[in-house]
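Each remark here refers to the structure printed beneath this line.
Just one protein chain is left out here, and the rest sit where they should.
First chain written, first letter: the chains are A and B, and each begins at residue 1.
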Amino acid sequence: MATHSERVWHGGGQVVVTGDEEPRGLWSWLTTVDHKRIGQMYMGAGLFFFLLAGIEAFLMRLQLAQPDAHVVSAALFNQLFTMHGVTMVFLAGMPLLIGFINLVVPIQIGARDVAFPRLNALSLWLFIGGGLMLYTSWFFGGAPDAGWFNYVPISAGEFSPGPGVDFYDIGLQISGIGTLMTGINFLTTIINLRAPGMSWLRLPMFVWATFVTSLLIVFAFPPLTVNLFLQTFDRLFGAHFFTVSAGGSPLLWANLFWVFGHPEVYILIMPAFGIISEVVPVMSRRPLFGYTTMVLSVMAIGFLSFMVWVHHMFDLGYGPWVNSIFALSSMLIAVPTGVKIFNWLTTMWGGQVRMNTAMHWVFGFLITFVVGGMSGVMLALAPADLQFNNSYFVVAHFHYVLIGGTLFAIFAGMYYWFPKYTGRFLNERLGKWQFWLVFIGFNVTFFPMHFLGLMGMPRRIYTYAPHLGLTLWNSISTDGVYILTAGMIIGAINVLWSYGHGELAAADPWDGRTLEWAIPSPPPAYNFEYIPLVRGLDAFWVEKRYGNGRMLPAPEEHHGPPGTIHMPSPTAMPLFLALSIIVAGYGLILHSLVLDIIGFGFVAVGIYRSMFTVDHGYFVRPHHIEGVRADG
Amino acid sequence: MEEPETYTGALERALHISGSEIGGECRVASERARRIRRFLPWAVLLPAALSGCGLIDAPQSMLNPAGPVAQDQLGLIDSSIWVMTLVFVVVAGALLVILLRFRWRGQTELPPQWEGSTRLELLWTIVPFILLALLAVGTVRDSFVLAAPEGKNVLKVNVVGHQYWWSFSYPGTNIVTANELHIPVGQKVELVLTSADVIHAFWIPRLGGKTALVPGRTNIMWIEADQPGTYKGQCAEFCGTGHADMRLLVVAEPPAKFAQWEQQMEHPVVQPTSALAQQGEKYFASEQCSSCHTIGGTSFVGVVGPNLTNLAQRQMIAGNLLPNDAQDLAAWLKDPQAVKPGSLMPNLHLSPDKIKALVAFLQSLKTPAPSGSV
Partner (left out) sequence: MAEMHPPIGTHPVEMEMPAAPDNSVLGVWIWLSAESLFFASLIATFLLLHNQNNGGPSLGKLIDLPLTFVATVTLLSSSLTMALGYAQVLKQNYGGFRFWLVVTAILGLAFAGMQAFEFHHLYAEGFRLNSAPSGSAFFTLTGFHGLHVLFGAFWLISLLFFSFKREFVEEAAVKVKVLGLYWHFVDVVWVIIFTVVYLMGKVA
């Protein structure tokens, strides 16, 4: 396979591969630079880590179902909640969203791939590598156990001597660098690769959400990178950034972390907003209400997300002035968020809403996200937050936002886009079962956590006293987990079954509005046989309503000669580079000079090869140039 | 709280409410509700909580304030809950109407293709802004009110967090105690907080919100108890293996009784009467207990572990994890980590006889109240 492809594709850009069959086999996936395959691998790996984090959550709820229980030990419990948080945020939530971004954004802007396809593959492998590396910590003396925000000094060498926190620092560093590259890649893609006519105010909302998310990534991840470096130096080389006795500052970690951490939670919700903004208009058969306002509110939320980080630290003693200012800025975020919710409602109000499974998830999203948003405003009230902070009320809040918000939107997106990328529908009957079980199970699990917080239960405790009155709600919460789990299993069955046996989907099954519905399901590797000309917001809808139902081709200077499509070559270099970086990371954690030299040496070679290997790509000549189908 | 009658009644009521809310189409909803009832009896209990069942009488409930700080904070929580409920009802109501009225029923004609309305969008920009502005007033006011205690009659207490226990000292006196904070009722108490190791947080929900104890830094918070009582809390910033077991007691007493406690702590008397207790005092020195613990009124002045002055007068031991009785004291001395995982108190592998003697000694650590006092 490899030799064959080299001979054909690296011939100075002259050889034409006739035919549009896609290469198969494991190697073709490991070396792919196709944004759709990369997106699917993001989704697959994200779901895998989601499963791991779910198991961790399950164990924690078993432990907390009764007071003074001994399902897991205190030490293991601390590892479980740390890994659960880290996994859900970095290895499940973001990858699932980045998966959608990869799958959808290039097509929605009328492009054949992202700006830097090889970098995109590198991002993927760094994420997967960093994530797996983090999980190998269980085999090297225990996982990180200082919480997902890993405050110092509890995470300092003095109090966490094992390698767990080193895995946190270096595993997250590696996967974080991958994320940063994704941000750079998609900003460049959206700025540069829009099809002719796709002006800024014709971008689909999901693309806008991706744009702002990428900006947040580019500006929020560097402080995390620095923070992780500082701690790595403290722990591995004896530096004193956080050593209190030497004059170091624990609050430096807290501030740098939340300067990253708050935008991070918006990185987790912004693409979810984008998904909802795609599904709602299509399923209501009308344009998104107040498109321009929606764009402005996404930007406002992104901007404000950098102004609110102290609200995670109201109890750290910054005084009434600082607390008041950050309380006000935090409350302000509710305004643009509220605008979005009411605009979604108005889009449906007076429309013709199809209550299929995707739309069930949208309704679930709106209900639970509003609850999470409301408790978020309550947390922003600094004096009240002194009570809420670090209690189960906070746990309830962010699960309402991250499950009820992000995850429900991810499921909405899955039911909405699955037919596009696999050519088959997810089963609607199973889907509705999944929805109701998850929706009910979720609320039974997490709503009582509000009460537990009000009743004075702090988060991150492995057990609680029987006389505190916390038993009833804790046991109810654990009962909810069984329902939730049942729903998730049905969802998993649905995905696995439908992948091979689902009902066949046409190109445009929902009467869609954006460009991905103008190409076949599943899309060919090159997405578009010709670059489309965009003549309005909701490009495809406009052509269906006012044109002849097909996208017009853009003038020829915007793409190659008709019928011949230039594609980037597959390459193993991203995988090689990622592996080298992982080896170097292990070298640091295990204090192995040999691994360091091998790892960093290969990194240097890899970087040189990546920078100075000219990829001439290859050409595809589709068998059937049949134009873009409007109705599948 | 867990009475079956209330529970069943709430179940029935809740079933109807949640059935019509979540289903949309009533026929479908009632079908689903039946299924829910069969499989998931807990699912419908949620609204029952609104009755307050168990929420207010929990010992650590912030909804049952016992002092002005917690009272202020609850006021803010209450007003925000009303505003938030209002918003939720509007959104949920809109969703319900959409479900009932704006479903696609096979029409081929498109619905009106509205693209936006400046007037409407201004409406839902400005109205939330006003609601938030109302909440902002209280937020800023309370932030300043709660920042530091006003007035002269303020009792100051230095609090130091340790893995996994609390140290309290009263400036201007020689009183040092651990885990059980004594305060007078009706007087503002300023807590000066710092930590000896990692970040902890001091939290007694019924007396006020939490403030972190950060190593290398001093934070201030204040509390005040309106009525005498024992108020519970626990460490609220993750601090390691023993975090869950790092619990707190605040004993609020009428001023006269507090003065008496101060007197006893200032002038502790150690008089082990029984032979066993006297033996225990010797073990306390010979078995290295005294290298970590101080006991007022003796020559034991260790500073690593909690101060044990008048230990027998405390309600709890082991960071307020266990009741202060002979049995639990013995278990604690025998194997601290078995009782409290992560505890830094070493397991000295004491023989049962020595444990017995030490328990007798520790139980003798109480200073008799002066005659004629309350």
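Definition applied: a residue touches a chain if its C-beta (ideal position, glycine included) is under 8 Å from a C-beta of that chain, and two chains touch if they have at least 3 such contacts.
Bear in mind that the values here come from a model prediction, so they are computed numbers and not experimental data.
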Contact partner of the left-out chain, one of A:L51, A:L430, A:A506 or A:V542: A:V542
Residue, one of A:L256, A:A384 or A:I565, that touches the chain absent here: A:L256
Option from A:N185, A:S297 or A:S477 whose C-beta touches the chain left out: A:N185
Contact with the hidden chain (one of A:M41, A:M133, A:A156 or A:L230): A:L230
Contacts of subunit A with the absent chain, listed as residue ranges: 115-116, 180, 183-185, 187-188, 191-194, 196-199, 218-219, 221-223, 225-227, 229-230, 233-234, 237-241, 243, 246-249, 252, 256, 259, 287, 533, 535-537, 542-543, 545-547, 554-555, 604, 608, 611-612, 614
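Definition applied: only the chains that are shown with their structure count from here on.
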Subunit A contact footprint on subunit B (complex, rising order): 1-2, 22, 24, 32, 36, 39-40, 42-43, 45-46, 49, 54-55, 57-63, 70, 72-74, 76-77, 80-81, 83-84, 87-88, 91-92, 94-95, 97-99, 102-105, 107, 110-117, 120-121, 124-125, 128-129, 132, 135-136, 138-140, 142-147, 163, 193, 197-199, 201, 203, 205-206, 208-212, 214-217, 219-220, 232-245, 247, 341-342
Residues of subunit A defined as touching subunit B within the complex: 73-75, 78, 146-147, 151, 153-154, 159, 244, 247, 249-251, 284-287, 289-293, 315-317, 319-320, 323-324, 327-328, 331-332, 334-335, 338-339, 341-343, 345-346, 348-355, 363, 366-367, 370-371, 374-375, 377-378, 380-387, 389-391, 436, 439-441, 443-444, 447-448, 451, 454-465, 467-470, 472-473, 476, 479-480, 483
